[in-house]
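For reference, the structure I am asking about is given below.
Apart from one protein chain that is not included, each protein chain of the complex appears where it belongs.
Which chain is which? They are A and B, in the order written, and residues in each are numbered from 1.
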Amino acid sequence: MGAFTEWFNERAPGLGAVYKKHMTEYYAPKNFNVMYYFGSFALLVLVNQIVTGIFLTMFYTPTAAGAFDSVQYIMRDVNWGWLVRYMHTTGASMFFIVVYLHMFRGLMYGSFKKPRELVWLLGMLIFLVLMAEAFMGYVLPWGNMSFWGAKVIITLFSAVPWFGHTLVTWIMGTFVPGDPTLNRFFALHVVALPLVLLMLVVLHLGALHEVGSNNPDGIEIKQHKGHDGHPLDGIPFHPYYTLKDLAGVGVFLIICAVIIFFAPSVGGFFLEHDNSIPANDLVTPATIKPVWYFSPFYAILRMIPSKGLGVLALAASIVVLFLVPWLDRGRVKSIRYRGLAYKIALAIFAIVFFLLGCIGADLTPGWIVGIFGPNADITTIENLFGRILVILYFAFFAFVWVYTFFGFERTKPVPERVITHA
Amino acid sequence: MHDKTFRASVRILAAALLAMLVAFAAAPSALAEEGGYPNANVNVHDQGSLQRGARLFMNYCVGCHSLKYMRYSQMAEGLGLTEQQVMENLNFTGAKFGEPIISAMPEADAEKWLGKAPPDLSLEVSARGADWVAAYLKSFYLDPSTASGWNNTVFPNVAMPFPLWQLQGEQVPVMSPAEKGQPATIEELKLAHPGSMTPAQYDRAVRDLTAFLTFVSSPDELVRSRMGAWVVIYLVLFTLFALVLKKEYWKDVH
Partner (left out) sequence: MADDSINKGRRRFLTASTAAIGGAGLIITAIPFVETWLPSARAEAAGSPITVDIGKIEKGQMVRYGWRKQPIFVINRTPEQLQWLPKQDPRLRDPQSDASQQPEYCKNGHRSIKPEWMVLIGICTHLGCVPDYKKKVGPEPFDPDWKGGFYCPCHHSRYDMAARVYDGVPAPLNMVVPPYHFVDDTHIQIGVDPKGAA
């Protein structure tokens, strides 16, 4: 092994240096907690999606006439096809679970603050591309929800002033989602967006490594270096975090395996029932809803009575996340040392996001009937609560700005060195 | 102290998420919420049930309904039958062993005779849920106002005539007293003429037929859960080793 390394380093010395810079001599804070697993989990899921995706592409037929049948061919005729497909669908949903938790970590510990604003922006771009990738992937099986979901989401673009309707026709390539739409979504989903995603992930990690990782105490570990020039509170990523992440990956894979092998559709959340019916432009499903991970944003769209404003609110709910590094003017990074009001606000935000998701996923009618009785006016009650939740969603960002810009926040003293427990 | 709160909240959250996951996975699917159909009690691991269900399907359903995504050979494998058993007892469509189960009824005629082509049922349980299918099969009743003379409380005005009336018998609706200005509604169904099966026997037959259709919707189910147990055992073993390895190296970190 040593001889090979020597031979290699003589011929490509730069690569060895890259390995050192990003693994064995990348000093990460030693106080990472459970919230710090999700970045590496996301990378693992990305690899899973690419590998299983490539294999699915070997057997999938990207035409409106053949797509649905080809998915059944994969599930039944191709040896182990069902496993490859379920790994892909489970991976898609796990991707969003992991990414939402990863983003929440950022909000908790102020990982978006200077000097890491670029890391946050790149991450938000990844999130945006991921949503597009997932949306297009869901259209490919060409089930009835694929078709109607495509129709509804693409039609949103008609809200764009002046050329909205042309835009919609341009996206679809025809007048109702059909073959041209499917073919181009296939090309984008399989080739174009994965390449963009990979590039963004490389940039995201590159930007992070330039400035170094944040940590649950929000302290910059580079401020206290030892005689060897390394941060006193830092440890080399390899072997410490490679091994820790390996163990974490083990637990993560157990969860994924339980889903894949025992309940891959997760009661209709990961794989919707209406998609077992082939696309039919004459029959709309009883409830059109996107897959669960889009639910909070879908709820925001639905709760605004005007179509144009609804689309605007939907766009704003994502754009506002890009602005967080500039809305939050607090100097203290980590929630551990921030004012009580911020902790409460963030907790409320998380609950609001979850409840909006329940509305978007159409879970609320059952609850409303359960609480208010069978004669309840579901629409009015849902709209009332939903609109309050939408206001609270945006209020979080407004609150953060007011709270920090005008100096209302009372922070606790931030320690010099990170706090670890034995 | 913040650590303890944080760790406690993470544990509560993890437990809540896990509980939600288990609840969603184990509970009858969200479909049955609408109207709350009784649990069909389907067990796809009961080969006897699948075999009886297959025979019922071939005797009463395949005349009109195809299972175009299921091959006779795959059915044989899932039901634990030999090629000969399947070809002699379950193949009424004249297909070769490796070919899919396609109904003999030409689609053009089906539309002419019944008003609507009988749909393929390969994914019916996936689309509507086992509970719905079972409830549907038990809810036909005589209705002189329809073209076929039959109607169904689970699927009002369905075009399908009832093929299992010889087994279940014939049901008639019992109307609830009409309120002022409101049309009378069906309160329940009553067996007017008994069939060759008792209600308990028919219930079991419906359960078997639904089990068979559940198998047809996802044949991988038979293999999946068995394999899943081994995969989880392996992953637990791997995770334990990885954990011990991690702890060993982290002794360096203070």
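Here is the rule we use: a contact is a pair of C-beta atoms (placed from the backbone, for glycine too) under 8 Å apart; a residue touches a chain by one contact, two chains touch by 3 or more.
All values derive from a computational prediction rather than experimental measurement.
Asker: Specify the residue from the set A:76, A:289 or A:302 that touches the hidden chain.
Answerer: Of the listed residues, the one touching the omitted chain is A:76.
Asker: If the hidden chain were put back, which residues of chain B would touch it?
Answerer: 71, 73-74, 96-99, 234-235, 237-238, 241-242, 244-245, 248-249, 251-252, 254
Asker: Can you list, in ascending order, the chain A residues touching the missing chain?
Answerer: Those residues of chain A that touch the unshown chain are 51, 55, 58-59, 73, 76-81, 83-84, 246.
Just so it is clear, only the chains that are shown with their structure count from here on.
Asker: With chain centres defined as C-alpha means, what is the inter-centre distance between chain A and chain B in Å?
Answerer: The computed centroid separation for chain A versus chain B comes out at 33 Å.
Asker: For chain A, which residues count as touching chain B in their complex?
Answerer: 30, 33-35, 69, 72, 75-77, 82-83, 216, 235, 239-240, 243-244, 246-247, 249-251, 253-255, 257-269, 273-274, 276-277, 286, 336, 366, 419, 421
Asker: Can you list the residues on chain B that touch chain A in the complex?
Answerer: 2-3, 6, 10, 21, 24-27, 29-31, 33-34, 69-71, 74, 122-123, 126-129, 217-220, 224-225, 227-229, 231-232, 235-236, 238-239, 242-243, 245-246, 249-250, 252-253
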